[in-house]
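Only one protein chain is missing; all other protein chains are in place.
Moving on, here comes chain A:
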Amino acid sequence: MTWIHACTVQQVPEDEGFRVPTTPPIAVFRVADEFFAVGDTCTHDEFSLAEGYLDGDVVECPLHMARFCLRTGKVLAPPAIIPLETYPVRRDGDDLFVDVPERTDDR
């Protein structure tokens, strides 16, 4: 696992996510004063969840309305059936760091 600098606190909007252009991309969300990092691509169809609809700690994909819990990645509404990847977030002053798995070449 490697901690990478994802963004600053100010870069994360109130009502949507910030997309970190890693491979695969990661979306960082703010829920009150907590921050969460999850896989950015909806597991049902290709769409950036950073552009999704944020409601509490739930994000909804605006294409087909799949919903995911930002804390656990769990699917809360179909059509998605595969949970989102979740990543640990660490805050250091105004900077947010995300713990991403080491990229392996066999994937």
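The criterion applied here is as follows: a residue touches a chain if its C-beta (ideal position, glycine included) is under 8 Å from a C-beta of that chain, and two chains touch if they have at least 3 such contacts; residues count from 1.
The criterion applied here is as follows: contacts and distances are computed from a predicted model.
**Student:** Looking at UniProt, which of "Ferredoxin reductase", "FAD-dependent oxidoreductase", "Acyl-CoA dehydrogenase" or "Nitrogenase molybdenum-iron protein beta chain" names the chain we cannot see?
**Tutor:** Going by UniProt, the chain not displayed is called "Ferredoxin reductase".
**Student:** For a quick check of understanding: of A:E51, A:E85 or A:D99, which residue touches the chain that isn't displayed?
**Tutor:** Residue touching the absent chain, from the options given: A:E51.
**Student:** On chain A, where is the contact patch with the chain that was removed from view?
**Tutor:** Touching the missing chain: residues 16, 46-47, 51, 53, 62-65, 78-79, 81.
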